[in-house]
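Every protein chain except one is present and positioned as in the full complex.
Note that the chains are named A, B and C in the order they appear, and that numbering of residues resets to 1 at the start of each chain.
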Amino acid sequence: MARTHITAVVNGDETEFLTEDGTSLLNALRDEVGLTGAKEGCGTGDCGTCSVMIDGKVTTSCLVFAPEAQGATILTVEGLADSGQLHPLQQCFLEGAALQCGICTPGFLIAAKALLDKNPDPTETEIRYALAGNLCRCTGYDKIVRAVQEAAREMRGQ
Amino acid sequence: MFAGATDVVPQLRAGRSAPEVLVDLKKIEELVSIAKDDDKWRVGAATPTANLTGDEAFSEEFPGLSEAAGLIGSDQIQNRSSLGGNLCNGSPAADSVPAMVVNGVRAVIAGPNGTRVLDVAEVVTGPGQTSLDMDEFIVEFEIDRMPERSGDAYLRMIPRTEMDIAVVGAGARVTLAEDGSIEEAIVALGAVAPTVVRVPQAESALIGNTVDDDTLSAVAEAASGVCNPIDDKRGTVAYRKQVAGVLAKRAVLIAIERAEQRNGTK
Amino acid sequence: MAIIEENPGYKWVGTRPIRPDGLEKVTGKAQFGADLMLPGMLFGKVVRSPHAHARIVSIDTAAAEAMVGVKAVITGSDFPDLAANGAHASDIDVANNAIAREKVLYEGHVVAAVAATTREQAEAAAKAVEVTYEILPHVLTVDEAMAEGAPLLHEGMITKGVDPAPEEPSNIASKILHERGDLDQGFGEADVVVEREFTTKPVHQGYIEPHAAVADANTDGRAHIWCSSQGHFQMRAYSATVLGVSPGTLKVTAAEIGGGFGGKTVIYLEPLAVRLSQRAGRPVKLVMDRDEVFRATGPTSGTRIRVKMGVSKDGKITAAEVWMAYEAGAYSGSPVGAAGMTAIACYDIPNFVVEGYDVVCNKPRVAAYRAPGAPMAAFAVESVLDELARDIGMDPIDIRLANAAVEGTQASYGPKFPRIGFVETLEAIKDHPNYTAELGPNQGRGVAAGFWFNAGMMSSATVHINENGTATVVTGSPDIGGSRQSMALMAAEELGISYESIKAVVADTETVGFNDVTGGSRVTLATGAAVVDACRLIVEDLRARAAKTWDVEVDQVEWVDGQAQHVDGSQPPLSLGDLAAKSGRTGGPISANASLNSRGVGAGFSTQLCDVEVDPETGVTRVVRYLTAQDAGRAISPDYVEGQMQGGVVQGIGWALNEEYIHDQDGVMENPSFLDYRIPVASDLPMIDCAIVEVPNPAHPYGVRGVGEVGIVPPMAAVGNAINDAIDVRMTDLPMSPVRILEALTEQRD
Partner (left out) sequence: MAQVHFSAGLRDLTGGLAQVEVEATTVRRLVAALEEQFPGIGERLSEASSVAINGEIFTDAEYEPVDSDAEVHFLDIFQGG
């Protein structure tokens, strides 16, 4: 089967790849582009481990067909740090021990960024609901929620 | 045909469907839009539900429908899921459908012979089944502007706080008369029958009355009575019947409160 | 934090620095099981049984083999027949669980596997493998499996532990029994006796990373496996057994592991990947889908448990009788043994009988899950104890204090307890503000306690001093929750250098000595002890080198704060960097190995306090406040001790409220997805308050006990007791779902 040629801006770089039409964006990013930060935890949009931002909106890349990425701007966890400078969320996750095994961390970071982009001062409840699409089985979420609170404070300059 | 594909992809993976061609509707501008005029709102069928819940004017006017749309999955899903997809997937448990039904929402359907308009309540005919022909799709939804002294509400029961399919869903909309009694009422339930069901006896129990324990009991009883649910992994017949009454009652109360607020009485 | 013995001036132990592997994990660089790509790599796909119990009549692979891109198709006949070779029964079970031979014993049981150039081709080929089954009647629960005339999974299974041995085979693999004193006398002395029967459903470990393995086989019989597991030495051993090769021919590299909780101590994909790679002559990657994870891996046992306990008016437990049956899944080996030993281990009870049965049924073979076996038994025992306390009007902490095991108590499972910290965890709860926080309408509060042994087992560590005086700490224990940090902290303390100058890594099976699995809460204890031993060898070596440099006797040299000092100060100190830079002159590179079979395992206790709010009209329960107190012995890495405590609690809350395996009449799992197998999401929970209790384990250099498991033992009873407090309904069946709670409330009203 002829494969489709896709051009997209991935983590700031113009990126081209070939894909089967039925392939998920997640698998295209992992297998074709070589970005394995986003993981497949379920393949059905229930765990959030594959979260990426497409044109500024967070979504589960396992539910996106790769050809939909044509012309899109995509951010994965690999693009979160700016020229080697960690994003405040990354720094706060590290300092707050907000990860144990770390498999869910890329998805949480992206989802948390999406939250703080639109709501710089979320309540604990807002954080918990905004991250409800991201499953973590290790931490019980406590330290993740605290890390997001801390990053929000820092990003607000407090 | 898909918009957000949030239901399509899991179905493909599970081997429940194997289409030869998939058509992405999101690139059609008209399908991804929210607009209003003096008479009605028009919401493109493929509009991400996040756009709808993020539209302050819409959410203020139709808080129940906005909240229902906002219950479809996580924030990640919200950026993909749409009213059109939620409806056409044909799930009896679709959260936005009871809320659309109580608000009298109409679907504008395009096909080879032009467009036709159908009440949302007429679109789904059974689990996974719609009255649309193979070559038709929904372009947009028409929602008449919310009258004065009116309010809507939608509640669902799920075991967790998020990420679940509704075990029971209940939508309500009421319009109050100037004296505060209930002039119009619509109650609809999800996940308790093959399709969303209206609860006419609850509606007639409310209309012409003010809300009190007796009318609420009548609403609950009527709601439990119209249920025709199944026992499945998500809930039992008895549970769904009982909770349908509870949620119908609570949804009516919220809708009345909202109607009163829009009336300026509270 | 309740510190029982003050920290004796540690500089690094007990601090909260950034974990060594953190940066890779927040930037997406960390390589997990499914992340590896090799040149020419093929994608594999496993073919699984759709039936719960069936005889395999035939497998036709011809159509699959003929498909485009397909490079290899394997079935059970591609592996040695261990039964015919007279192998140990447990090895035969491991092999038959990895790939079925004559019979499939559960839905999801592997019957074949394929490898092809693309994912899509592999999936299509897997569908094209034609398996003919003769469907057999199945049994899904202990009740069905133990029933008279039940269909048998294993025709030769004779119950062990019964005297005289039964003549007829059954689905009961073994019986366990513990008893002490005189039960009749004990119940005779009781003022109140409560008897209840409980059931629990199988629940899955629910790690977010599906199983994954990549194998690259050479033509000479050697193979390299990369996999996500809790023990790559264990995966090597199991793979060698299933493949019928020497362990030395296999090299296993531990990928980063995305959660395990016991479920990644067993083998699924690795030998299949090796055989496919051998047949295809190319590297092969096998990754499970989520539904395969649910259908064919884990879970832990469903159970039926009866508990009868009596207390005197002053709260003393006079007698306990516990009967339990645990599902093993398809092959024997449920954790009923541990259940029997832990069920009443928190308490000093003079008269008891604990009887348990290991029962096979047509579900996936159970795998270890965090304190395997203990949580279900604790749910039953701690619920009954709560009811007894209510009946005699006693505070739930006080009744536990009145019976608590302490140092010297003869544990219910045999030996006397050494120094333990159970009482301290009870007191930590009682002293916490949560214990007296005001409750709102429809809210209730529950207490429960739990015990777990923790484990020791075998570990190896190597410590290298680099030429600038930094150090590399190498172990073979996969890091599942921050253990590289605790290794580095202990090494920093021993060597007297900064945490930041130490790199802790997990090496492959050819680079470091043998390590048992990361399980049993053992790594900080046992692998940590190996690291400490290796560091102490290094320090001895460094003192000798300093003595050589100064031309003095070694006893004139002390190692203080990362430098050699002469006892009388007559020499300028030599730092580790100084000694490392000149190591060539003093004997060559500085490096040490230590290997041990750990001693001095320290028992773990946890007491927890849960507040819930129940909606009496819908049966929905929300946890509104939660406190866990756990004896860590010593918290080397408090951040990750809290993480283990919080994680264990939340898994327990999921088990309590929503998680369960649901099977249809045909034995097919109905909810193999995170949509319908409902693990807790962030919005379901409050913050989980932690009280780390430190009653140091006298047998460990830093007092470590192990913290990974015991936290999941109390939550189900804590939640159940809180629900009872809120709505006066005693829930005896897990999960305590809205449907069940509303049913119970309706029954209560009628």
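The rule is short, and it goes like this: contacts are C-beta pairs under 8 Å (C-beta built on N, C-alpha and C of every residue); 3 or more make two chains touch, one makes a residue touch a chain.
Just so it is clear, the model here is predicted, and its values are computed rather than measured.
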item	value
Neighbouring shown chains of the undisplayed chain, as defined at the top	C
Of C:L177, C:V567 or C:A581, the one touching the omitted chain in the full complex	C:L177
Options C:G258, C:G302 or C:G337, residue touching the unrepresented chain	C:G337
Of C:Y413, C:Y435, C:F514 or C:W550, the one touching the omitted chain in the full complex	C:Y413
Selected residue (touches chain absent from view) among C:G373, C:G562, C:G654 or C:P701	C:G373
Absent-chain interface as seen on chain C, which is shown	161-164, 175-179, 205, 261-263, 265, 335, 337-338, 340-341, 353, 368-373, 413-418, 453-458, 517, 519-522, 597-601, 699, 708-709
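What we mean here is this: only the chains that are shown with their structure count from here on.
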item	value
Centre-of-Cα separation between chain C and chain A, whole angstrom	29
Rounded Å distance between chain B and chain C, as computed from the means of their C-alpha atoms	44
Numbers and ranges of chain B residues touching at least 2 other chains	10, 13, 161-163
Shared interface positions of chain A, touching two or more other chains	22, 43-44, 46, 129, 132-134
Chain C - residues contacting chain B, complex	289, 291, 617-620, 622, 657-658, 662, 670-671, 673-676, 678, 680-681, 683-684, 737-739, 742-743, 746
Chain B residues touching chain C - in the complex, by the definition given at the top	10, 13-14, 157, 159-165, 167, 233-236, 238-239, 242-243, 246-247
Footprint of chain A on chain C - complex, ascending	16, 18-19, 21-32, 34-35, 37, 119-120, 205-210, 256-261, 287, 289-290, 480-482, 639-640, 642-644, 646-647, 649-651, 673-675, 679-683, 685, 687-688
